[in-house]
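The complex appears here without one of its protein chains, the remainder shown in place.
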Amino acid sequence: MSETLTMTRDAPMPWENRPVLKVEHVFMRFGGLIAVNDLSFSVGRGDITALIGPNGAGKTTVFNCITGFYKPTQGMLRLEHADGSTFLLERMPDFKISAKAKVARTFQNIRLFSGMTLLENLLVAQHNTLMLASGMTILGVLGLPGYRNAERKAVEKAKYWLEKTGLTARADDPAGDLPYGAQRRLEIARAMCTEPELLCLDEPAAGLNPRESAELNALLLGIRETEKTSILLIEHDMSVVMEISDHVIVLEYGTKIADGSPTEVRNDPRVIAAYLGVDDEEVEVVEETLDEIIEGAAT
Amino acid sequence: MTGQNGTPLLSVQGAKTYYGKIIALKGVDVDVHQGEIVTLIGANGAGKSTLMMTICGNPRAREGRILFEGRDITQMPTHEIARLRIAQSPEGRRIFPRMTVLENLQMGAALDKLAHFDEDVERMFTLFPRLKERVAQRGGTLSGGEQQMLAIARALMARPKLLMLDEPSLGLAPLIVKQIFDVIGELNRTEGLTVFLVEQNAYHALKLAHRGYVLVNGLVTMSGTGKELLQKPEIRAAYLEGGAH
Partner (left out) sequence: MADAIAKRHGPDMSAAVKDALLSGLIALGLFGPLVGLRTEQNMRNELVVQGRWGLLASVIGVIVVGRFLLLTLVWPAMAARKERAGPASETPSAVRQAVSRWFAPTSLVFLFLYPVIIVSLLGFQGSLKWVDNFGIQILIYVMLGWGLNIVVGLAGLLDLGYVAFYAVGAYSYALLSSHFGLSFWILLPMAGIFAALWGILLGFPVLRLRGDYLAIVTLAFGEIIRLVLINWRELTNGSSGISSIPKITLFGIKFDASPDGFAKIMDLPISSAYYKIFLYYLILLLALLTAFVTIRLRKLPVGRAWEALREDEIACRSLGINTTNTKLTAFALGAMFAGFAGSFFAARQGFVSPESFTFMESAIIVAIVVLGGMGSMVGVALAAVAMIGGTELLRELAFLKTIFGDNFNPDQFRMLIFGLAMVGIMIWKPRGFVSSREPTIFLAERKTISGSLVKEGHG
């Protein structure tokens, strides 16, 4: 039903208009296992796009294909910058996807440089810019001023992102010492220091409490607003997905089962059956009981 | 509800735990009675996982005592604590990545001497049909959520007297979260399984649990039945609300 919903719509969806990323007929096989099966979707420019689905549906595999950690068995991933330059991601090695195509990512099980300080983490993210400024190290060893200026700028940018993520006070602490929620934020700050065109977040709200999730929402909306970065995220926390995303894609067994606005997807019976498990009524009942309890406490 | 009299199954008394010189638990008292579901809620970094690990003896409490069935287990080596049938699904899953799903489950059942292996495996597969599909795959090739299911299933395979779950809902789809909480509740009702649950998802956890403790900066600041805690405005403000809704 959802397919008919999206297929028969007359006007193209807003995200189909010059999308930042267009995934076309991507397959990913591991031996006999088909992890991603003929998947196509678009990530709208300046949108927050959510990729959801049951565990093991292939969401992280799609991420790994986009960021070059896997090469898709088949299919095309076309990334287009705002200035019109395009990149075929399936043909690029992973580090070039980040350096040239400007796709940054975070990881499901946080991968920070835990023995380095927050500031160092954010400077490593600006490696390529700094490397050029240091004249491929040679000028840097001699201590020429050109590099020092570049480093000052890099530190400024790091400070900007520390400020945005509320981590300034801990700038000189090792990343491994941060509490879980702060580590998640630092990972986003580090990705943003690469000045990405597309930011891919793998379960950014996992392990966060509702308050921290709300802060994350604010951070992501801010990134979209001020940096004009498009965001693609995998998330199970519906309070994040439904509140901030413009466009939701649902995967099951490596195939797309729904694609549309949050409201469309939330009401799609296939999505409810495969993923959400509760229909909206039940959610409302839960919220009502919660309200009742609280009201009871108040009186 | 559940019998609160008599000696608790698990009793943590004034536990203080340090990481090097940094104090993580500042004297925590927690009781878990036979047949209860007890949940521990608190912010990130409050020491929830540390308490769970301290019960398992890694790190060890530097002060205070931990009693299980009235027996002091504070200084016991971790593997001997596990032999008392305290099973844990730890933070970060910690499945065996190079072993298959079935082998992981066998490792879990080792404490049960594989006595009910076939029966229990079937039960796990009914619980998590996803694991059945992946039975011959290596643990490391599972997706994050599937690994989480495997960690919980492995803990259950030991037929534990006390099941400790550290954020079982982490990285799981809403449907699965609901199933897991249903299963925990059902095992508790039908088999009297005692569960000690650490959760970020405070609403679900408090609804499921008989009793709850709130941990703030290494200290228990509040405790009560799940319903009581759900009603407290300070809990609601700190752990249930998303702030700018």
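A and B are the chain letters, set down in written order, and residue numbers restart from 1 in every chain.
Please note the rule applied: contacts are C-beta pairs under 8 Å (C-beta built on N, C-alpha and C of every residue); 3 or more make two chains touch, one makes a residue touch a chain.
Everything numeric here is computed off the predicted structure, so don't read it as measured data.
Novice: From the list A:S42, A:T67 or A:N209, pick the residue that touches the absent chain.
Specialist: Looking across A:S42, A:T67 or A:N209, the contact with the absent chain belongs to A:T67.
Novice: With respect to the chain omitted from the figure, which of A:M13, A:I34, A:M76 or A:L130 is a touching residue?
Specialist: Here the residue in touch with the unshown chain is A:L130.
Novice: For the chain left off this view, which of B:T7, B:N58 or B:Q75 is in contact with it?
Specialist: The one listed residue touching the chain not shown is B:Q75.
Novice: Taking the full complex into account, what residues of chain A touch the chain not shown?
Specialist: 67, 69, 94-100, 104-105, 107, 111-117, 119-120, 123-128, 130-131, 134, 137, 140-141, 143, 147, 151, 155, 159, 168, 171-174, 176-177, 190-191, 194
Just so it is clear, only the chains that are shown with their structure count from here on.
Novice: Centroid from C-alpha atoms only, then distance chain A to chain B, rounded to Å. What do you get?
Specialist: A distance of 30 Å separates the two centres.
Novice: Can you check the complex and tell me which residues of chain A touch chain B?
Specialist: 30, 33, 52-61, 108-109, 179-182, 203, 206-215, 217-218, 236, 238-239, 274-278, 290, 293-294, 296-298
Novice: Which bits of chain B are touching chain A when the two form their complex?
Specialist: For this pair, the touching residues of chain B are 43-45, 92, 130, 134, 137, 141-146, 148-149, 167, 170-179, 200, 202-203, 227, 230-233, 236, 238-245.
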